[in-house]
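Here you go, one structure.
One protein chain omitted, others in place.
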Amino acid sequence: MNAEHRLDSHFEAKLFSASLEDWQRNVWQPAIARTPERKDEFLTQSMRWQIKPLYTPEDLDAIGFDYRADLGYPGEYPYTRESRPTGYRSNLWAMTQVTGFGTAEDSAKRWEYMLNQGLDALIIEYDLPTTNGYDSDHPLARGEVSRAGMALDSLRDMEDALNFPLDKLNNIMSVCNAPQPVNLAFLIAALEKKGKPLDSIRMMMPNAILIEYTCVGRYIFPPKHGLRIATDVIEYVIRNHPTWAPLSVVGAQLYAARANPVQEIAFSFAIAKTYIDALLERGFTIDEVAPYVRHITGIDTDFFEAIAKLRAYRKVWARLMKEHYGTQKESSLRLQLMSSPGTMDMTLQQPLNNIARLGIQMLACAAAGGAYTMNTPLHDEAHALPSEEAIAIGAAIHNIVAHESGVADTIDPLAGSYYVEYMTKRMADEVWEEIEKIDAMGGGLKAIEDGYFQRKLAEQQCMRNRAIESGERKLIGVNYLVKPQEKREIEIFKIDDATEQRQLERLRTIKAERNNDAVKAHLEKIRAACRDGSNLVPPILDAVKEYATLGEICGVMREEFGEHDPNALTPDM
Amino acid sequence: MSAPIRILLAKMGLDTHTIGVTVLAKGLRDAGFEVIFSGFKQTPEVVVASALQEDVDVVGISSLSGAHMRYIPHVLELMKEHDIDDKVVLVGGVIPQEDIAALEALGVDRVFTMGAEMQTMVNYIREAVAKKRGEGVVA
Partner (left out) sequence: MTPQELVANVIAQKPAAIAKAISLIERGEHTAERSDTYDALFNLLFEAPFCSQVIGITGPPGAGKSTLVDRIIEHARADNKKVAVLAVDPSSPLTGGSILGDRVRMQRHALDSGVFIRSLANRGHLGGLSETTYQCIRVLEAAQFDFILVESIGIGQNEIEITRMVDTTVLVTIPGMGDYVQAMKAGVMEFGDILAINKCDLPGVGQVEKLLNEIAHDRAGPDDWLPPVVKITANNGEGIEGLMKNIHAHARFAPEHQTRRSYERHLLDAMLQRAILKRFYQPLVATNAYQQLAAAIVERKRPLQDLWSLLLQ
């Protein structure tokens, strides 16, 4: 007699809901009545999508989810689960950090130190006069020299910055934007002078000028000329230094300008297509070009949104390459992604909290996979001089996630989660729609010229600000669980006047000692290239070797191409 | 009822981030102010000429690139020269503590650093302008 082991059918009906509706009606509603939900609305942080209490197989059915079509296997189209077959089980991601500011000598010291500490790559940033195409003696450069990065006026600056043993140097990332061809020339010429073989080094240049027109604004020339210049750089590198990386579409900048994930991916891809199309026009095939297009994404603290975003990034890129460009080659279909856990939610208040945020963001990156490099911002914010402690903690987070959490020990561990798959597919679908919308407008360049991206970002910025100020979006320490009167002194990196004076002196000396006739002749050759459309890099390289300055070269380009007025692109407020 | 408050917003220095100034302009408009955007990469001369022609109540300078000690004293000088130093002058952005004191000593009415809340700024502006106009605070 096993009556007590056989569940009474009536009891069984009470124990298990036959369907979701039953559960909602019989179990959930009554429970909600007793203990109401803590918010009226649950929304994802960026997309502001409604989050349901529960996700089930029915949600996947409703959106037509199919394992083969939507996920596939790692290293196979559409690459949603992972770009490579082995994920992080063979190699973990590369860990990088942004390096500092200051004069060429300061940079040299710091870079040597970091290489000795075993860091994989140097990321060089330049000061505002440089990225705006001005020499340190330009009136607008007053007070800005060497502040946001290294001052780069002439080849001498680059030679002095590389004044340390270069044998350990394998990777350089140089972020220069508008004057990229000049920057490239300086690097090539300086390395040659130092006797470092160019094929022993991997140079990475974001060269992401088109994004600059939509946010941040470090451009000089009108968009179509900016595109031409960037394409010249890419073409030159593909033909002469094929192991280098001449293009990274920095979606992370769009993210920093408050683009939501769908916008970040769609705008980035629209811009990537613009570069690709420009290169195809120069006679390259898609398979020659696509492997050179890399992306950099920003990651937020909303864990599941981040995971869905990374998976959607891979999935849509593969689809784009396949359906739009008709390629079948794996090296073209596979997205190359660097992830930059976000600076957006880093708070000034209670900065140690940012360590927790970073942990969550990097955990999301590791769980979603696909990023080959991860850049850690430092918890005490970009405005402060990175403290050694912050550097150490950043590295530790990488390692804790990699070795203690287990998240990198299997490929795409969250696949199959109803919530994650729902989010991923929805995100990918909306990205595709947005890309088609931008195509209908005439493509990425047109959207920039019309101010479409700028308008969308301005909307997002106001929405986010309102959400935070109203408290609807909680930022711990800022508008929720605020500690009273925390006086935080930001250590702003101080550059004294002496630094600027030294730079000016160096510039004066260069101009006096060089062959000014040769410089003039080379500048005219650059002017000719501006006009006849030939690649700008060779004549710039020649000019740079004669110690023509960045300001002089950009000056010629300004005369030929005109300047793009930032006030013309003021978002319609 | 008092006339709406007019404020000139100018970004000085080579920094061209649009986020802060866009959000600020909209926030000020929502508070009932008339916001005149002077532009990016503005020189002191242009800022002062604009402030004069627009006869604003407030001059708001945003400086994110760190060169504020070069520009802002020059703006204050020019305002004195043109006899419009009775306007409220506000500075926002990345300004270290010791420079705040220096700027205020030179004539800046208030410095708002990163993270300042919109409502705080709006309230300050209302009070400051009311004082200058010799009125009660505008609702």
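The first chain written gets the first letter, and so on, giving A and B; residue counts start at 1 in each chain.
The rule is short, and it goes like this: a residue touches a chain if its C-beta (ideal position, glycine included) is under 8 Å from a C-beta of that chain, and two chains touch if they have at least 3 such contacts.
Keep in mind that what you see is a predicted model, and the values were worked out from it rather than measured.
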Omitted-chain contact residue, chosen from B:Leu28, B:Ala67, B:Val108 or B:Val129: B:Leu28
Sole contact to the chain not displayed, among B:Val46, B:Met69 or B:Leu106: B:Val46
In chain B, positions touching the absent partner: 1-4, 25-26, 28-39, 42, 45-46, 49-50, 52-55, 82-84
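Just so we're on the same page, only the chains that are shown with their structure count from here on.
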Centroid spacing, where centroids are CA-atom means, of chain A and chain B in whole angstrom: 33
Chain A-touching residues of chain B, taken from the complex the two chains share: 13-19, 22-23, 25-27, 29, 35, 37, 39-41, 65-67, 69-71, 94, 96-97, 113-115, 117-119
Interface residues, chain A side, partner chain B - complex: 128-129, 132, 140-144, 147-148, 215-218, 257-258, 348-349, 383, 454, 457-458, 461-462, 465, 469, 478, 489-490, 492, 494-495, 566-567, 570-571, 573
